[in-house]
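Data block below; observations after.
Yeah, one chain of the complex is gone here, protein chain that is, but the others are all in their spots.
In order of appearance the chains are A and B, and numbering begins at 1 in each one.
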Amino acid sequence: MNDVKFQDGLIFEVSDLYYSYDGRRPALEDFHMTVRAGECMAVLGSNGSGKSTLLKILDGLYFAGKGCVRAFGQELTEEAFQDDDFNAAFRRRVGLVFQDSDVQLFLPSVWEEVAFAPLQLSVGREEVLERVESALSTLNIHKLHDRAPHQLSGGEKKRVALASVLSLAPEVWLLDEPSAGLDPRSVRWLTEFMLAQGQASKSIVFATHDLQLVQSVASRACVLDEEHHLLAEGAAADILANEQILLAANLI
Amino acid sequence: MSFKPFRLRIPKGPALYYLVFAAWLVTTAMHIPDGYLSPVTSAIMFVLVLPFWALGVQKLRQKANARNIPLIALFAALSFVIMMFNVPLPGGTTGHAVGGALAAIVLGPEIASIAISTALAIQAIFFGDGGILAFGANSFNMAVVLPYISYAIYQAISRNAPLVSRRRIFAAGLGGWTGLTTAAFFAGVEFGIQPILFHTANGTPLYAPYPLAVAIPAMVVPHALIASVIEGVVTALVLAYLQRANQPALEMVQKTGHVAEAAGPVRLRTLWFALGVLVMATPLGLLAPGTAWGEWGATELASLGLGFIPEGLARLSGLWGAPLRDYDLPALGNASLAYVLSALLGVAVIAIVFWLFGMLVQRRALAGVKVRKKLHE
Partner (left out) sequence: MNKVHSRRAGFIERTLIEINSTLEQSVFAESIARRDGLLQSIDARLKVLTTLLLLLAINLSHSLAVLAGLYGLALLLAILSAVPAGFFIKRVWLFIPFFTGIVVLPVFFITPGPALVHLPLGVVITQTGAQAALFLLLRVATSVSMAILLVLCTSWNTLLKALGVLRLPGVVILILEMTYRYIHLLLHTANDMFLSRQSRLIRRPSGAEERRMAAANAGVLLGKSLQVSHDVYLSMQSRGFRSYPRTLDRFRLQKLDLWYGAAILALAIVAIWLGR
């Protein structure tokens, strides 16, 4: 997968996506989206509109019922992921930060959490140690390295969650409601972190209903309504200015 | 180590009375702590149980899939909870059922043995119940003898009877009773041979001090009369419930004894709810205070009559620095809550352990639809 040259710097290409958890009610229907390299795409929608599901599909954790999801030019299917090389290559390039840090952090110490991802992807021992140090410093949590996650505050947990993906050094960040439950200071450093990643030419897709965050970091946005349909896709500024759409999606 | 036969001459009078008490008391040691068995015995038990563990893990890897795993977790948790039901026995002590028969019937004995061993390991690590050197013996008794014997009896009696038949209910009950009683017998043998094989030159027992003549009846009789009956009844009742409400769960183990794909959706939510009710009902097991021993303080009452969870919990809490709270709290109310909380904990822990273990042995990523379907049932 590393050798495939993707067209036009397209990271994600989603068309006609249909997904349902129980085979009856759809979580996503007729969904389209494209994300290009270096973009910061906000997926807007109120609770239950399907944003989380979309991110998990983009991360190859769930697979489309109907329609096509491509990443780096390759289609994401269950069969494709059965190939160890494909799986490893994809997982190295894309990192997902879950909304609930308690789900993301499942090991007994912060250090182990941050080391987990590179270890699973067969990064050498010395490099793992380096990456962990670097991730801990970038997020300014070095002093927490031997603490257990349940001893941390919400903001600290979020930093650890981000560090645990940063050690992967992914090209693409998928963030599920990153600012949910964070205090104002934490939201500020989160904003800075996302901007810094953008400046390092990383691509970001983040799900949120926090319009402030969208305004601060997003270059593009798409909107889901409560019936799980795509309402709009376009430049972030345009979407934010469109009160009609925001009202229809129950965002304001 | 000489092999002089060690004969116990039973003296009359007060000693006899004490002997009877001792006999009942020994029954509380179904979870064998370290010190009761010689290392030689412990080692032999590990050797005996190892092939069964290997077999169980192999079966798990072959047959486990997204739908079966939660059921395996459920039965490990059920086993954990049932082990908390401390049944009052004459003499002021308690014995307990294990839930292994049920697990064997639904999952097959190989995987059931893994489920119960996990429950036992969690009890040993988190609650200090059961020794470390003795883990092999405990696993052999409760995670091998029990499920295999129960399963054999169940199969022998139900033969080709339809899946939803009263014959199977009876078979399950009898299987449960036989399995647990046999497990108790094995434990009794393990205890009873200690003074015979391991004693000093002048005949002093070095480990468990009661010979076979005392240990075997002391283990077998209370279990046969009470704890095994509970095991049989619980097994039968739950099987009857499954016949009515969740047949696919029964179809998982076919005649060949292999865990196969469940034919239809397995309604886990109801089973989990039943488990939740069981958990809440465990305080019933507390109603057996050891007043026969005269005046005791709150803690002693708790540890004598009320089973291992309150003591295990207090031990757990004290283990890392907090003072023993038992002394401040009224005995019954808080013991029962500590009890319930432990049950919740144990159930949740086992659920997670197995869910994750199941995920871990799979090579394929779970398809979203299948998984979600299960959760919504």
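One rule holds in what follows: a contact is a pair of C-beta atoms (placed from the backbone, for glycine too) under 8 Å apart; a residue touches a chain by one contact, two chains touch by 3 or more.
Being a predicted model, the structure only gives us computed values, none of them experimental.
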{"item": "Candidate in contact with the missing chain, chosen from A:L10, A:A37, A:A80 or A:L121", "value": "A:L121"}
{"item": "Contacting the left-out chain in the complete assembly, out of A:C68, A:A148, A:A196 or A:A235", "value": "A:A148"}
{"item": "Hidden partner chain, touching residue among A:F72, A:F98, A:F193 or A:F206", "value": "A:F98"}
{"item": "Interface with the unshown chain - residue positions in chain B", "value": "8-11, 13-15, 18-19, 21-22, 25-26, 28-29, 33-39, 42, 70, 122, 125-126, 128, 131-133, 195, 200, 202-210, 268-269, 272-273, 275-277, 279-280, 293, 299-300, 303-304, 311, 313-322, 324-325, 329, 333-334, 337-338, 340-341, 344-345, 347-349, 351-353, 355-357, 359-363, 365-366, 371, 375"}
{"item": "Contact footprint on chain A, counting only the chain that is left out", "value": "56, 59, 61, 84, 87-88, 91-92, 95-96, 98, 100, 102-109, 112, 115-117, 119-122, 125, 128-129, 148-151, 164-165, 168"}
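We take it that only the chains that are shown with their structure count from here on.
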{"item": "Centre-to-centre distance between chain B and chain A (centres being mean Cα positions), rounded to whole Å", "value": "44"}
